[in-house]
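Excluded from the complex is one protein chain; the other protein chains are retained at their positions.
Up next, subunit A:
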Amino acid sequence: MARLFPIRHVIGYIFSLILSVVGLGVVFWDLNPTAGLWILIVCALIQASLQLVLFMHIGETDNKKSLYFNIAYALFVGLVTIFGTLFTMLWGW
């Protein structure tokens, strides 16, 4: 039974809940923008690694090439979306 219990998923789930509450907290307690942003960035990074490690079992495959491809593409799209949005919407170029 212990072997069947999806302990990693449960831990991941609880962590995701905690991280969401922290994110919500940043809004509710009106933290100053810089501090709030840093908290959010750190939470986002933890969240991303939780997803990859606990839910998506990254590293359990031997096929490293497709793994790196995938992560590279994901980073490309993620960074383009974030910095592209800042570029078009905020930086005033």
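Rule of thumb we're sticking to: a contact is a pair of C-beta atoms (placed from the backbone, for glycine too) under 8 Å apart; a residue touches a chain by one contact, two chains touch by 3 or more; residues count from 1.
Everything that follows uses one rule, which is that contacts and distances are computed from a predicted model.
*Asks:* Look at the options "N-methylglutamate dehydrogenase subunit B", "Quinol oxidase subunit 1", "ABC transporter ATP-binding protein" or "Beta-ketoacyl-[acyl-carrier-protein] synthase III" and return the one that UniProt uses as the protein name of the missing chain.
*Replies:* In UniProt, the chain excluded from the picture bears the name "Quinol oxidase subunit 1".
*Asks:* Which parts of subunit A face the unshown chain closely enough to count as touching?
*Replies:* Residues of subunit A in touch with the missing chain: 66, 73-74, 76-77, 80-81, 84-85, 87-89, 92-93.
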